Every structure is written in C-alpha cells, then in structure tokens.
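Every protein chain but one is kept in place in this view of the complex.
Chain naming follows the written order as A and B, and within any one chain the residues start at number 1.
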Amino acid sequence: MLFRTITKENFRKMVEALMENNEVIGPKWRDRDTEGNKIYRFLKLNTFDELQMDYTRSYSSPKNYFLPFKEDLSTYRLEDKDWEQEIHYTIHPRVIIGMRACDINALLKLDQVLVKSAYPNPHYVARRRNTLIIGLDHEPLEDCFCRSMNSDTAFHGFDLFLTDIGEKYFVAINSDTGYMIVNRFDAREVAEDDQRRYKEVKGRIETKFKTQVDVTIVPELMDLEFESDVWKKWGDKCLSCGSCAMVCPTCYCYGIEEHTNLTFTKATKRRVLYSCNLLDFATVAGGHNFRPEAHIRLKYRYYHQFRGFVEAFNQSLCVGCNRCGKACLAGISPKVVIDDLIETEKR
Amino acid sequence: MSLQIPHHDINLEPSMSKPPDFNRQSVLMHTERGFKSEVISIVPLTTQEKLFHIRICDPCERENFTFLPGQFVMLELPGCGEVPISISSSTSNKEFIALCVRKVGKVTGMLHRLKQGAIVGIRGPFGTHFPMEKMVGYNILLIAGGLGIVPLRSPIYWTKEHRSDYKDITVMYGAKEPGQILFDYQFEEWRKIYGLKMLTIVQEAGENWNGRVGLITELFKEVTIDPDNTFAIVCGPPVMFKFVCGHLSNLGLPRQRMFVSLERRMHCGMGKCCRCNVGSTFTCLDGPVFDYWTVMNLKEAI
Partner (left out) sequence: MKYLGITLERPKIGVFSFTGCEGCQLQIANKEETLKDLFGVVEVVNFREISSEGRDDYEIAFVEGSITTESESARVKKIRKQAGTLVAIGACACLGGVNNLKSRFSLPDVVKEVYGTHPIDTGPVRKVKDVVRVDIELPGCPISKPEFEWLVRHLILGIEPQFLQYSVCVECKQRLNSCVFDMGMMCLGPITRAGCNAVCPRNRLGCWGCRGPAEEANFESLMEILRERGFSEEHIAERMNFFNAFGGIL
C-alpha cells in the first residue's frame, strides 16, 4: 500500500472532476432527528458541497450500490409460445466516497458469497468492478462494535482511504486507478509531520471504542443456546419488519419476482432483497412455513450472521456497525441479544 | 480537468461469451441465462401430476447438459416465476429431460396449462446427487412416499444401465390411495427388464385395489435387509423419511448409508438467496441430497 497526502482544496477539485463524468455517491443529509442531528444517507452527489465529510453514520449502508434493493436480472420479449431473454449488466462507472472501514469489510464479506463462492454473481461482479471506492476514517460512535468484529480497519477492498489530519487528508492508496487519480491532484509524499498527525488521529480513534461484544464464543453459544428463552424474549418484541436486514451492510438474501407487462409482450425477472425475519421467508407452496414464529426467524438472522457464515468462511457476517440496532424500533441489537445469551449461559 | 474512471465490461470476459455450464460452479457466467427448452410431450398422470418431457432447443447446449441422479433444475416460465424440480429421467438420455410436476401454486399451476410446443427455460443442474458410485457392489433400497418416486426414477434408470454394478435392488413405494400411484405403467418393465424387486402399498384402498394396504413400513416385513451390504435412498415427506430411516437404523443400517432429499423454498439454486437455508447449510448447494447422519445433525432439518 502507498501513502500520500492531499490538501482538502485539492480533494474538492478531485471530487468535482470525478463528478463530471461519473456518478459519484456520498453521504448527504436531508432530515434531522428530534435532537437536531442530521440524518445521513448515501446518495448521488450533485455538488461537492452536498458531500458531508464529517458525517457520523448513514442510517442505511451503501450496500445497495452493489446489491440494489431491486434489480432486474433479466428481461424477456414474449411472442406466442416463444420468447427471447436479454440480460444487461450495469457497467457505468461509479465512485463512492466516504465508506467506513466496516462497510468496506462488509463488501469483502459479500465478495466471499457473491464472487468467490460457487456461481459468482455477474450482476454483482459488474457493479463491483465498476465502482471506485474512497474510504473515510472516523471516530467510532457510542454503539459501534466493529472492533469486536475485527472490522474497524480496512486493509484492502478500496481504491483510496482517507484520514482527516487537519487541512489535509492522509491517503492510503490501494489501486492503480486510485493512484492515478490522486496524483493528478497534486498528492504529496507523506512528510514527517503528516505521519505524526496521522498517528495521533489513529491513536485517538483507538481510545474511542466504547461498545464491546464478546463474539469469540458466539458461534458455539448459538448452538448451546439454541433453545434459549432469550430468543423468545426478543422474538416477542420483533415486528418482523425486516428493517434490520435492509439497513445491514452484509445481509444479502433475496426473493425473485417475475412480472409481465399489461399486454403480455414483455417480462422481467427481478431480484428483491429480503430478510429472514419476514414471515414468508421459508414458506413453501401449500402454506407450510419452516419458520413460523418471529422468535425462530430472529434466531436465524443471528444464526446466519454469527454462526452459519463462520462455518462457511471462518468469519462472522456481521461487521459491528449496529445499523440494525439503530433501525430496530423494538430495541433489538446484536449487543443486547448476545449479552443476554452470554448471561444465560453463565447461569 | 475531468476524470473518467475506466470501466470494465464483464461481457468481454472469455467465459461470459459461452452458454453457461452449471457443472462448472466456479466460472463466471450468465447465471441467469436459462436454456430455452421445448415441451415435447405432456403426459397427465393423475389429476394433480403431469409428466413433462422437455428438450433443450440448442443442440450444443443440449449436448453439454449433463447431470447426476438426484439433481434438480430451476424451471422458469418467463413472467410467471421459477421453481426447483427434480430431474426424473435417465442421465444418459440426451433427447429429453423428464420433469414430473404436481400442481400446487402459481408456477406449477401455469405449467399444467401449457401445451406441447411451449418454450420454457431451465437452469441447472443444481445440487448434490445420490452417490451411485459409492453404492457399487451393494444392495440398494429405493424407498419412496408419494411424490418421492419422482426423484427416484433417475437412480432407477441408472441401476438399469449399470445393473451388474449392484446386487439386489428393491423399490418400495407407498402412496395415499391407488389413484395417486405414479408411473405404475412402468412397474412391469422395472421388474422384468430392470430386474428390480417392486413393492407397493397404499394407505387407503379403493374399490379396485387388491394390493397391500398400510403404511410404508409394512413393506419391511417382506424384505430381508442385510445392514452390512445395503444402501438406502429414501424420498418423501419428512414424516415419512424420519420414520423409515429410524426403522432402517434400528435394523442396523448406518445413517451414512441412507440418503434423503430435502425440500425447502428456493429462489436461486446457487447458494445466493438464502431461502433454502437450514441452520447453516444451503439445501441447494450442500443438498438436496444428504446422508441421514448429516440431516440429523442439521438444526431445524426435520
């Protein structure tokens, strides 16, 4: 990995230049919460000033730019008993600015499933390969537990990664394209002073992790506490609303919907992201539901995140961003659920 | 100054210019591209089930399509939906693929209305298979309940084509009532030409039934099972295979020599949609065929 610095003024020029020919996505805000804090989300930027480099957390992860909530996998022209299938991949270049380390690690986990496992998904691969990722450091929030999930630092999976060191950004460069771009905006070699300030910032970040989730024993715990009352306790509160999975940077499961147009001359096959918390996730024809109760479905969300994925890829799926906890009206978060499980296990 | 990010057209990848080959799982390919296939004949079997013979239209694609007994395809009616269906024909049949489908919902209902000549899409084959290669030199018990006979036809054809590889082969088939027995027109052939022992039983006898009546386990009274030299393939609803496998293991048959096929909701067949997930296992990739030991150790499997 190469390191450079870029002044904030030059960074602005760089982003503006990128915006001219590419779709550039970054954290923006629209609403404020009851305490007056801005509510951020990753959206297309029209001007540099919309970009909120000091944003705290986006309520929803940027995963939808790689795995859209709804995506047409293929279309068909229908004619009498015959048809022709057409498949288009999204290949227009895109830049995402401001992704956190956890979000980048989340993408690497999605890569495990969607690129590196059986049947790589071409739609995902196409988007992934055509997206330039500019990461951004921040001080962890109260409830971030990415540290516990080993996702607080990104070593790869980005093109550029920025750390704010005052009037400049310290830039980690991880791709040729990234290198080419910063170099055109007067990126400088890292001076001793930059290095010192970078270390200071990193040091401060280190001290700010407040929330810890003890996940070392969690995979085993998931089996031991399979019948635990903890699931019932939280499951009874669960609204089966799927919000947790929608905002999660790593939840990737989906359903397929096929439709024709009104005149039966065209059809589409559409992928719609789903959630294992939703009632009919595992319902089969005839109405049998393999997971009929909310607490069973909730358990499986945790089971996939903290046990199933570990079995397959030696790491949990969760990166510890706590977006699900923040989105859940019922107050269900990995922290409270896992703490509860550990607690009952001790008893 | 403006900057254009270089773009990458994945259509230009060498593997993307060929039709997909689902047996090469790690290759990047058009995984959504179905093989256009023509429905060449439709045989109504009962009021609920029809047998569809479909032929992949493109001769190259047809030639390249190979599968093993127990595998399934995703059958698509564009604009209606896609469903997993077991292949119910011989692995060596290059002319057509047989699919026997029960009418239960949207896609299967529409499929039942298709006429000969209609074009459907298939992707696959997917999933694990019955390990016929491991069974060489053994007796085989093929036990089916209800629609479970459908995925068994493929291993039945296999045993015919490799008859000398195996010792005694016994098919035990239980249905609810005589009218629901599928493929009875083939039983004589299976007995005489394939050299299989065929036992059938129904739970509720009708007017013209003079065969056996009772649960499938009744049939065990008529066969002697040599637990050290036998493999079993059991297909049917979970209650049935639980019962049957329980019985077989009481007789001393190791659970790792019994194979069952699980059914779950499926939307991809490729380990992506998670809908078929059982505990931490994906039925479409790690299954649908599992040995019974594995099934017993899966959370929420039965």
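Methods note: a residue touches a chain if its C-beta (ideal position, glycine included) is under 8 Å from a C-beta of that chain, and two chains touch if they have at least 3 such contacts.
In this text, all values refer to a predicted model and were calculated from it rather than measured experimentally.
Peer 1: Out of A:E86, A:D236 or A:E343, which residue would touch the omitted chain in the full complex?
Peer 2: A:D236
Peer 1: With the missing chain put back, one of A:M246, A:I296 or A:L341 would touch it. Which one?
Peer 2: Once the missing chain is taken into account, the touching residue is A:M246.
Peer 1: List every residue of chain A that touches the chain not included in the displayed model.
Peer 2: On the side of chain A, residues 30-34, 39, 41-43, 59-60, 64, 69-70, 78, 80-81, 83, 236-243, 246-247, 259-264, 273, 275, 278-280, 294, 327, 329-330 touch the unshown chain.
Peer 1: Could you pull out which residues of chain B are in touch with the chain that's been left out?
Peer 2: Contacting residues on chain B, toward the hidden partner: 77-80, 106, 109-110, 113-115, 117-120.
Simple rule for what comes next: only the chains that are shown with their structure count from here on.
Peer 1: Which residues of chain B touch chain A once you look at their complex with the stated criterion?
Peer 2: 1-11, 16, 22, 25-34, 36, 76-82, 104-105, 108, 115, 117-119, 121, 263-265, 267-268, 270-275, 277, 279-281, 285, 299-300
Peer 1: Can you list the chain A residues touching chain B in their complex?
Peer 2: Residues 13-14, 17-18, 20-22, 73-74, 76, 78, 81-83, 85, 87, 89, 91-95, 113-114, 117-123, 125-126, 129-130, 132, 177, 181, 184, 223, 226, 252-260, 264, 267-269, 274, 276, 281-286, 290-291, 296, 300, 303-304, 307-309, 311-312 of chain A touch chain B in their complex.
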